[in-house]
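Here the complex is missing a single protein chain, while all its other protein chains stay put.
Order of writing sets the labels: A, B and C. Residues in every chain begin at 1.
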Amino acid sequence: MKLDVVYFAWVRERIGVPRETVETEAATVADLVKELRGREERYDLAFSDVSAVRVALDQTLSHFDAPLTDVREVAFFPPMTGG
Amino acid sequence: MKLDVVYFAWVRERIGVPRETVETEAATVADLVKELRGREERYDLAFSDVSAVRVALDQTLSHFDAPLTDVREVAFFPPMTGG
Amino acid sequence: MAVRVQQHDFDLGAELTALRAGRTDIGALVSFSGLVRDDSGDLEALELEHYPGMTEKALAEIEAEARARWDLNDSLIIHRYGPLKPGEQIMMVATAAPHRKAAFEAADFLMDFLKSRAPFWKKEHGVAGAAWVDAKEDDEAALKRW
Partner (left out) sequence: MAVRVQQHDFDLGAELTALRAGRTDIGALVSFSGLVRDDSGDLEALELEHYPGMTEKALAEIEAEARARWDLNDSLIIHRYGPLKPGEQIMMVATAAPHRKAAFEAADFLMDFLKSRAPFWKKEHGVAGAAWVDAKEDDEAALKRW
C-alpha cells in the first residue's frame, strides 16, 4: 500500500523532508517505524527514542500499536507545544 | 462622641437617609445598633435581622462585637454583590 | 497595578493592549469582564451602588493580595457604578503574568474576593418593579478556596 507520511518539528528536521509517499506492507505504526529505521540512518536517528515521538493517523492522535488498515496519512512529531 | 453613620442599599432605603451624624456613648457596634433600634421604627426594621447586615468601621469590614473607640465612620449594608 | 471605579464605560480591548504595550516579559494575559445579563427581557436597568472611598480601598487591598500571592507582571481592576443597561459592561479584571497558571488563578481570585469584599450592591429595575440582588452563599464559600 501507499502511505503519505508527514513529519513535523525536529522529526521533520532529522528526516530532512516534510512529507513523502512510502510504499509499505507494515501492519501497524510500530511496524512502519521499524521498516523506516532499517532504510537509512536519518530515520534511525529520528526514531531512536519513540517515547519522544507522537503519531497521528489521518489527522487524529493515535499510538504505535495502531493498525494501518485504511489509513492514508501518517504523521510523526514531537509532543505538542502550542498555546 | 459623634459618629458618622452611613447606610447602603436596602439598609439605606429602610432607614431613609444615606448618612447621618449620631451622638452616642455606645461602646460597640452591637450597642450602637441596639440604641438606634430603640429610637425609631425604621431603625428597628432595618436591623431586625442583623445576620443580613454587614458593618464597616472607618471603611474596613468589621463585626458587631467590635469596639467603637476612635472610630469616626460606621457603615451598615447588606452582603456585597459586586462583580 | 491599578484600580478604577467609574460611572462611564471602559474599552476592554484598549485596556488589555495598554497592559502589554512595550513589554516582552508577559507570557499570559487573562481578562474577565462582567456584563449585565437579561435572559427574560424584563430587565430595564441594573443599578450599581457603591461606598466611595471604601470601594477603592477594598479593591486595592484585593489587588495587592493577588500581587503578593502570584508572580504577576501587572493587573487591573475597573468597576462601574450607576445605572447600566442589559448587555453593558459592569466591570473587568485583567492579570498579566510570565506564566499561564498564575494569570488564570489570580484573575479567578480577584473575582472571588471582589464579589464578596468590595462594597457594591446591585438593584434590578424591571418591568414589574425593583429589587436588590441577593448575595449568593456560594460567593462567600468561594473565598475558602484560596
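The definition used in the following text is that a residue touches a chain if its C-beta (ideal position, glycine included) is under 8 Å from a C-beta of that chain, and two chains touch if they have at least 3 such contacts.
Just so you know, these numbers come straight off a predicted model, no measurement behind them.
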Chains still shown that are in contact with the chain withheld from the display: A, C
For chain A, the residues touching the chain missing from this view: 6, 8-10, 56, 59-61, 75, 77-83
Where the missing chain touches chain C, by residue: 11-14, 16-17, 20, 22-39, 41, 43, 86-87, 98, 100, 103-104, 107-108, 111
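Simple rule for what comes next: only the chains that are shown with their structure count from here on.
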Chain B and chain C: spacing of chain centres that average the CA atoms, whole Å: 26
Distance between chain centroids, defined by C-alpha means - chain A, chain B (Å): 72
Chain A, residues touching no fewer than two other chains: none
